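Would you mind keeping the following structure in view while I ask a few things?
With one protein chain removed, the remaining protein chains of the complex are shown where they sit.
Right, chain A next:
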Amino acid sequence: MSGMNDELLALSGLDDGWLDRRVFWDRDVYELELERIFARCWLFVAHESQLPKPGAFITTWMGEDNVLVVRRRDGSIGAYLNSCPHRGNRVCTAEVGTARGFVCNYHGWSFGLDGGLTGVHESAAFGREPGFDRSRLGLTPVAQLDTYKGLVFATFDPGAPPLRDYLGDFAFYLDVILDNDEGGTEFAGGSIKSVLGCNWKIAAENFAGDALHAGWTHASGAEAMLGRGVPDLGAEDAESYHVNANGHCWEFNLDGVGNAATLGDPRVMAYLRDHEKRFAERLGALRARMVGSISSVNVFPNFSFLPGQNTFRTWQPKGPHRTELHTWVLVNRNAPQDVKDAWRKGAMMTFSPSGVFEMDDGENWELATRSNAGVVTRKQRLYYGLGSGTAIEHPELPGNVHRGQINDANQRAFYRRWSQLLRARTWDEAAS
């Protein structure tokens, strides 16, 4: 990289609360993100419940690489580049389904659930070719794949640390939503996909820490679902936090049900109330109060969710100024069907492209991105200074803990991790 970019990637003003706008605009920054973040980090690719039996598959994205995620015959999960090693065509054109194998439409090469090449059209001609070796012509697998309590993650980097280390102290927080019930979780049926004309980081950092926008941007949505606005969250004695670990971020208070209440469904509220004690038994009193509270989460780099509404989503990068949003709804597997249905409907009513909350986010994010087309505008740094000096030690909460959810501490942590990874040539360098 050029000297100018080294300076940009260092984000030197961040600790003082300033962010360089070029991170949202420059094409060379974006290309480096694809190499050093999306081709290296552990990325969310599926929930295990989406792959219920051998042959079940979904196609998804890891950066701009299309990936085929498959339940193999032995019950394990594989993930491969969805691209034929012969001429590069996709071998699977559906987004979800069940298959015995995959056949490329172009020249009829076929692949098993383990990714291996099982057959070719005009096989006699290939059989006469001395250099043709089927064992070297399977679909390219990801370097590592692992699960954490139902969530499937993959990385293209053989040198990436194990998933458990990548999540680090953040696993403690993930259990709030993934392990509050003995039956674990599943995704409700289907997924919704839409396109935002924004940089992927603007959406990711919003979920990482932006409780501030909730009461303002979403005043009209709160009016629709609660009959009132969002209460102020920033009182000095508010029992709320920004926590982060390895760039993964969770902002929350301890009201227990504030997010869930926006679904406007008594069945969801009754479920949470009835299970309060059980949550506390599994998670302890403090984490039990996070299950449905006013909060938002981003797992670095681009996997977000909202406890309470239980919308889960990935911000798939499609160029520096375009993001494809994929959303799912998470439910507890053991919850009654009517509660699961209420959650699915409520999550869509609030946080989907037609949701009364989400429909006010897109324009903000698109214009926040597009403003940076101006060469003069782009030179004006953005203010990320809220909550300096809020770092605390907490007897129960691991990771970096900050007092107060009206804060920019998580956003700064997100960009610090971003900067670290973009400058590091190896995972060893990034960890230091």
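Throughout what follows, a contact is a pair of C-beta atoms (placed from the backbone, for glycine too) under 8 Å apart; a residue touches a chain by one contact, two chains touch by 3 or more; residues count from 1.
The rule we apply is simple: contacts and distances are computed from a predicted model.
Missing chain, UniProt name from the options "Chemotaxis protein CheW", "Ethylbenzene dioxygenase beta subunit", "ABC transporter permease protein" or "Lipoprotein": "Ethylbenzene dioxygenase beta subunit".
Although one chain is not drawn, the whole complex shows that of A:V120, A:M225, A:A245 or A:I406 it is A:M225 that touches it. Touching the missing chain, out of A:A188, A:A208, A:L386 or A:A430, is residue A:A188.
Considering the whole complex, the residue from A:G78, A:G264, A:G292 or A:P307 that touches the absent chain is A:G264.
Of the options A:A10, A:A39 or A:V96, the residue whose C-beta touches the omitted chain is A:V96. Residue positions on chain A in contact with the hidden chain: 93-99, 188-197, 217, 219-221, 223-225, 229, 264, 324, 327-329, 341, 344-345, 348-349, 352-354, 356, 358-360, 362-364, 366-367, in rising order.
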